[in-house]
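Each chain you see keeps its place in the complex, though not every chain is here.
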Amino acid sequence: MKTAVVIFPGSNCDQDVIHSVRDTLGCEVNAVWHREERLPEGTDLVILPGGFSYGDYLRSGAMAARSPVMGAVREHGGHGGLVLGICNGFQILTESRLLPGVLLPNKTLSFICRPCCLSVENTETPFTGLFEKGQVVQFPIAHGDGLFFLPADELEDLEKRGGAVFRYVSPGGDGGDEWNPNGSVNSIAGIVNPEGNILGLMPHPERASEAILGGEDGRLFWRSVASFLEKGGRRHGLQ
Amino acid sequence: MLRHVHVFVQLKEGVLDIQGKTVANSLVSLGHDSLGSAKVGKYIQLWIEADSAAGARKEAEQMCDDLLVNPIIEQYRIEVEGE
Amino acid sequence: MDFSKYGIRKEEFAAAEAALGREPNECELRILGVMWSEHCSYKSTKHLLKHFPTRGPKVILGPGENAGIVDLGDGLGAAFKAESHNHPSAVAPYQGAATGVGGIIRDILALGARPVASMDGLFFGDPEHPRTGHLSAGIVKGVGDYGNAVGVPTVGGKTAYDSCYNENPLLNAFCIGLVELDKIVSSQTARPGQLVVLLGSKTGRDGIAGAAFASVELSEDAKESRPSIQIGDPFAEKMLIEACLELKEKNLIVSMQDMGAAGITSSSSEVAAKSGVGMKLHFDRVPLRAEDMEPWEIALSESQERMLLIVEPKNIDEVCSVARKWELDCAVIGETEEGDDYSIFFHGEKVASLPATLIGDGCPPIHWPAEKPADFEKRWNFDLDGLPVPGDWNQALLSLLGTPSMAPKHWISEQYDSMVQLNTVRGPGHPVSVLRVKGKESLIALVLDADPWKCGLDPFSGGAETVARTVRALSVAGAEPLGLTDCLNFPSPEVPGQYWALEECIKGMAAACVALGCPVVSGNVSLYNETKSGAILPTPVVGTVGLIPSPDDYLLSGAWEEGDVLFFVGP
């Protein structure tokens, strides 16, 4: 599998993601500067990493969503190629309308960095195939604008189609406001588009991929993608 | 001629305004009981080179659509000086 | 000539006049006024700092550069330093703290090191005091917003509360970076015939004379007298970090210096003096943000997110193209030459001409009188027997643990990204913070600590204890201490009892450093931490760095199991 990690001015988890994917899968990972208008030939997965692109000024992700490279990302996703946005990358995906909704300031109005428990709600995506439905995993969050918001009617659509892939829960898998760190609607931590090939999530799987850093649940996430592609999840398009 | 354009951005009705709520709570707890509610938005000023005020308005609208405003949650109002 | 309005004392004016053989002009006086302020010149403490041991088998670079460097083995070094930003944080907590973090990161960057972790020392007033909530919230948010956005994890720190900090909170920022020992960039290697380059944000009227401001007591009207405050732009800083490291990798920099207090003048004259070259600067070429700036304003502006580079003329185009990639301004503002003359030109006129060495080293030192306070030993007379015996010891312990100084600091540390860069093995909330170094076996252990109360009761023992505590914390975690940095936060040295406490504290710290084999590799002094309502306690803050040979040697605190045997070790 071939991965491209886009670097925007102000990205700061780009090297982390590159390290984590390489370390887990040993696959080829290319860094792509935001001014590029093309992705490397044969890219299977594009990752928009976390950070503070353009300082999060105006609205987080707003300016990065208008970068030249996003045309290529849109095209890649439009043909069924895999796109993953983590944290600021998720914000960029909503700002570019590749995913619905918006990420508003946390309900605490402050930045929150801490490990969080998530339940995997949909295992039918290219990113979650190796998890069990309802499995509780621990990925850390680190964001100021992570409150996922969607108008009520669209939210219903999203839920109906299984678009909510990750939800904040207790270590035992229970829902409830006290386990929802940022106030996201329906405790949503990550969503996928109707076609299933574009995923955005606020928590950081790359920060949970090594035992020495406190957890390895994230490795299953990377392996899921690799296994999807190996099992004939088409290189440049879904079935 | 460089024209001064004011853009007022506010959250749409129905969008969670946590900042507004928090500001209102803080003000009330500081003793401002007369406050009913508060809303927090953005005030963007643009200086645009344009022949006419109408031209500046059009350009500003374009900028709002291109970048300044997220229509999913926000709405805006524009004032052009001298219009 | 009324030199006092420039913050210059009589002896200092005389020294300048003698060195120049003429009266300094106004622009020169303004420059000297700031460069010879306590904050920049260390005129009251330079001789005291000589007590510190600064050499050791692991010390690659001791005090004198932008930060110290210790040897991690395998050709890798750790550059680290702590810096205070107390006065700005007292007046504008959010911006003061943010720019404090930005400043220390640039200190580390100046050595060519990639900043990998930060810690912060926070000293707030009585939690019940009306201003404490506002000040502490602003300072914490400032530290977090800046560090989070630039992508340097804040992995630990120290927070204490005492009414002595009510009006004068302290913000000390610590940063550590990694650098290959054969790629360290120095501020002392400029040669004649090279270009002086300004990289980063435009120069505005921010924080002009901020260094001088940090060298006096905070007055009532500090708000009004405050010149336009410095605003931190972490986005620009992130670009600056990447640009500088790319320039270093490409071998395009001869010498580098961050721009902190006293801006262009401080950084450029320091490079000139330490390298032994002269310098001609052309202020018309400085990219400006404000109109009609006077040359002295350009000289002393503390606009953030700027670096000074010395570049070989043949490399300048490539340097500019790296700057463009990272969307930064880049301007050649002068050149180095033979000699010691540091001159500034503006609109074709020479507006200042001073020996570079005079600016940095010419300020006559001040030896303030020291006097042990008469009631000193009396302060120790504490009648333990007079204390009421708690009825319920459990309750007493719980309420003690619930006091803000002792309670867990999650509300602070969770506002900081402590994990970015994927090196944090142990983050905030542990006695020491631990980082791994990718591709290496060994771990880095860090700790930041202070004990102002003990220093107030007995500055010598308190100073020694502060150092010992950090070293002890490292040993207990299985780390060998490599070196330490310190921030000496004290009130005015002009009060004999306070100066005495400063001197004793330093001597105590030095004694502990010698005894424990842990040298001082960098540090910073912040004096005049007092307001009308009183002086702060002597508050030396120490940040110590150690090495754990391998993950197996790391002793995790609290990893106990039922049946384990407890030992008490010590006198």
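Lettered A, B and C in written order, each chain numbered from 1.
Assume a contact is a pair of C-beta atoms (placed from the backbone, for glycine too) under 8 Å apart; a residue touches a chain by one contact, two chains touch by 3 or more.
On a predicted model such as this, the values are computed, not experimentally measured, just so you know.
Trainee: For the full structure file, work out the chain stoichiometry and give it in label form.
Mentor: Overall, the assembly in this file has the formula A x1, B x2, C x1.
What we mean here is this: only the chains that are shown with their structure count from here on.
Trainee: Please compute the C-alpha centroid of chain B, do the same for chain C, then give the distance between them in whole Å.
Mentor: So the centre of chain B lies 40 Å away from the centre of chain C.
Trainee: Hey, how far is the Cα centre of chain A from the one of chain B, in Å?
Mentor: Computed value for the inter-centroid distance: 30 Å.
Trainee: Would you mind pulling out the distance in Å between where the CA atoms of chain A average out and where those of chain C do?
Mentor: Taking the mean C-alpha position of each chain, the two centres sit 37 Å apart.
Trainee: So in the complex, the part of chain A that touches chain B is made up of which residues?
Mentor: By the definition above, chain A touches chain B via 58-59, 62-63, 66, 95, 101-102, 104-105, 107, 109, 147, 149, 151, 183.
Trainee: Within the complex, which stretch of chain B touches chain A?
Mentor: Touch list, chain B to chain A: 14-16, 18-19, 22, 42, 66-68, 70, 72-73.
Trainee: For a test of understanding, state which residues of chain C touch chain A in their complex under the given definition.
Mentor: Against chain A, the touching part of chain C is residues 141, 144-145, 148-151, 233-236, 238-239, 326-327, 413-422, 424-425, 436, 438, 551.
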